[in-house]
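Note that this complex is displayed minus one protein chain, with the remaining chains in position.
Note that the chains take the letters A and B in the order they are written out, and that residue 1 is the start of every chain.
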Amino acid sequence: MYQSFIGLEIHIHLLTKTKAFCGCTSEFGAPPNTHICPVCLGYPGVLPAANEEAMRMSYMVAKILHCTLSPKCYFDRKNYFYPDMTKNYQISQFHDPVGRDGYFDIEVEGEHKRVRIHDVHLEEDAGKMIHSGKTSLCDYNRAGTSLLEIVTEPDLVTGKDAEAFIREFRRMVRHLGVCDGNMEEGSLRCDANVSINLQGQGLGTKTEVKNLNSARFVRKALEYEIKRQKRVLTKGEKVIQETRLWDGDNNVTAGMRTKEKAHDYRYFPEPDMPPFCPDDAFMAAVDERMVELPLAKKQRYLNDLKLSLDAAEFLVEDSKFCDLFEAALALESSEPKLVANWLCGDVQGQLKRADVSLEESHISAGRLNELVGLVESGKLLRGKAKEVIELIINDDKDPAVIVKEQGFEQVLDESQIDDWVKQAIDGNPQAVEQIQAGNKKTLSFLVGQVMRFSKGKADPKKATEKLEQALGL
Amino acid sequence: MTLLQGWKGVLSDDRTKENYKQYVTGWEEKIHSLLEFDIDRNAESAAAGPLAGVPFAVKDNIAVKNFNLTCGSKILETLNSPYTATAVERLQAAGARVVGKTNLDEFGMGSSTDNSALAQTNNPWNLNAVAGGSSGGSAAAVAAGLVPFALGSDTGGSVRQPASFCGCLGLKPTYGSVSRFGLVAYASSLEVIGVLAKEVDVMEAVYDIIAGRDEKDQSSVARPEVAPHTEIKKVGVLRQIAELSPAIEAAYQAAIEQVKSLGLEVVEIDIPALDYVVPAYYTIATAEASANLARYTGIRYGHRTADDSSMEQMVAASRNEGFGDEVKLRILLGTYVLRSGFQDQYYIRAQKIRTAIRNGFDEAFQAVDVMLTPVFPTQSFLRGEGELTPFQQKLADKFTAAANLAGIPALTYPTGVAGGLPTAMQLLAPDFAEHRMFELVRRLTDEQGNIAPVGYDEGWRK
Partner (left out) sequence: MNVNELKTTAQLAMLDIPDPEKLAQAFTEMLENFSKMMEVDVEGLEPTTHALAQGNRLRNDTPRGTDESDALLARAPARKDRFFKIPNVL
């Protein structure tokens, strides 16, 4: 029986304002070669200057991954020629990276797995190239942006493991606020190493799979690659150590045709930047920005706050929802389940309908509590809550104010409801006949009439009760 | 004496400007020290300040906006610099004006400036003799009086050796005390921008302006608030010095006697690791160079071959056409010593020997305040017969390169003339003790008189 070993190399773009070693903005989507300067273009005479925020974020990730943090890290030059790299060496870390020997816990189909982290290192990204006909075109906007590379040990076994790792890791970096996690745009990239071998024989000859721009592709490509390697070994052939590209259209991996070329990165310490030794102030700033890991958060929501699995999973998917949720609970001792349900339900639904993100909207923890309170105390009809949320999103007003302005208060005056009930019965003799003949469904028509007279402000439950009473049901 | 008297008005009116141009042009026909000369370019940068209106020249591997940045190489022959080096900016802020870019050995690799792909610079003392290198253009320009001072760069002696060949002062400051931002990298961990001048007061003023930490150079270091004391009592000399030319040997002995005559104690120092300066220096320098010069591929700037048949071909041919033989040799050596399997025996070992050399100097400066050594085993050499081979030139870097490996400051000063060419000696001091060396040089050269080639000054500055 074969055993499989998967290791991942994940690259994340750090959410710094500027590039790793120069003051160019690291925004995406600008016209080609607008965010360039002599430094990131590798002009003669320029020097790199390390970005404090990039260093801080790197230590944050290394710390949350339980790595041993380097008391003295420095950059190395990794030498190889490629046109997307302006200096023809990449500033990276090799000998003494930010962190080493950590781990990250994931959950695969309910089962917890611990994946060891080999190292976390900070480096610079390369530019982008477009190939057309006889020429290639280089855009260096991305060149020199800060990239954090996380290398796992080959502890993952299946494509599903790898997919779960990517999803959990993505949640983590988003919660930490160091990366937007967008795989399609390449802010989070993943290469996978995979080998198989007979049980108990250790690692086999590995292949490296690239071009995996979604978590699903990571799973599919690895499942394919494991099957392919099994076929090769079963035939008595040998797996060739190579880089293979995932072809998402045909669902296969294919070997890259590479030219026979000597490879030797000749790493040596980057002389232009001194070693960095994190001091107490730096580490305090790192600690201040540490967050609870999403997986731990989910467990806490389930076990301590008794949220439903759906609600817990929905919330941890987006740290902004978690933050709002926890802020609301901190403000008022509301029922967690209730607050969570409103967030996952109507709040999320209305945001989606309005195509507004939570941060852009005017929803706050205080307003969320107020809304829940109005409904619970019967001052606002459930059916009107959606409209209130819609108005908060766009108008920046408190729920109580909206309810008042819009006249959304529930009518609690019994005699007023009695009048509408009478009006409904008197105005619809046919319906009354049908009900009394045993067609109970028609009752809802009369309830609807009462609601119409009340412009929606009556409590439909109360209206039903009163109608039944009046009709002697 | 007022600093730089006679230079401050040179660029102020048409008549003096014309005089100046004529003087420079007259010399340049013979020495070719400048790759570019334009007294009006960047004129707007001349501000008020201690150096208001003073012209200076900059080695052509240091960036000055609107001037070229050729590094003496075909590969950058057409590159106009889009930015200015920090050291130059600081001088401009003090009122000085760049009037020219000086010739050099390609990318600073050489000891004669004959490795320039763009011009041949001659020694103002003897046009058949080399100016030294790699800052030969800066040394020749200062020695001939074309500018009161010039910037050079010193990786293994590139300021000091040409200064000694041409008869002017050469300063290699403490590593990192002058920003390298804008200095085209050859060997990043060894080199620093230095100053060439005729007068020690000018050198000191320039150094004080350009020194200091720069945010753009994270390897730059702040000078200590309190400068190391300048009082000098003991001068160290190396116990074993062999293979000096007779003229240099004589100058060395005379310098030791002069030190004694000033009432200073001469102490013999032994640093065994100095025997390995040359291999350690060339291993580290070429290793760093191999990475630093990888960026020249004809893609983003600089020379690009006509051969567009493939990416690899385009890059290799551009580099092949653009680089001279010495540069290629050093890139290859550096690539080799970093290769896996060889790195431990060459590069890592050299870095450890570097530590031993540094330790040796640290120990020496416990015993003495400064050290006195030769600069180079010979005076400037004549082209053709008697010329040192490129290999012999490299071996001769032992006295200068030691300071680069250790990071300490060093200063060379002219001691006299022999056979129609200048002789010179070198002072070495602990980190940041530049002023201690200025002080000692003032005393050593106090009664020396002007050591200058025929035709120097000629009284054109009225």
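Just so we're on the same page, contacts are C-beta pairs under 8 Å (C-beta built on N, C-alpha and C of every residue); 3 or more make two chains touch, one makes a residue touch a chain.
Since the structure is predicted, the reported quantities are computational estimates derived from the model, not experimental observations.
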Neighbouring shown chains of the undisplayed chain, as defined at the top: A, B
Candidates B:R160, B:K198 or B:R319 - the one touching the absent chain: B:R319
Contact with the hidden chain (one of B:Q218, B:Q258, B:S380 or B:T423): B:Q218
Sole residue of B:F107, B:Y276, B:F365 or B:Y413 that reaches the chain not shown, by the stated touch rule: B:Y276
Chain not shown, touching residues in subunit B: 79-80, 82-83, 174-176, 189-190, 215, 218-219, 221-222, 273, 276, 278-280, 282-283, 290, 294, 297-304, 308-317, 319-320, 323, 325, 328-329, 331-333, 335-337, 339, 345-346, 348-356, 358, 390-391, 394-395, 407, 431
Residues of subunit A in contact with the chain not shown: 16-18, 22-25, 31-38, 41, 43, 49-55, 74, 79, 81-83, 88, 129-140, 261-262, 264, 266, 269, 271, 273-277, 279, 282
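The rule we apply is simple: only the chains that are shown with their structure count from here on.
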Whole-Å separation of chain centres (CA-atom averages), subunit A against subunit B: 55
Complex contact set, residues of subunit B against subunit A: 61-63, 69, 71, 76, 79, 81-83, 85, 180-185, 188-189, 215-219, 287-288, 290-291, 294-297, 299-301, 311, 315, 335, 338-340, 343, 347
Residues of subunit A that touch subunit B when the two form their complex: 38, 41-50, 77, 79, 81, 83, 86-89, 136, 138, 140, 264, 266, 268, 271-274
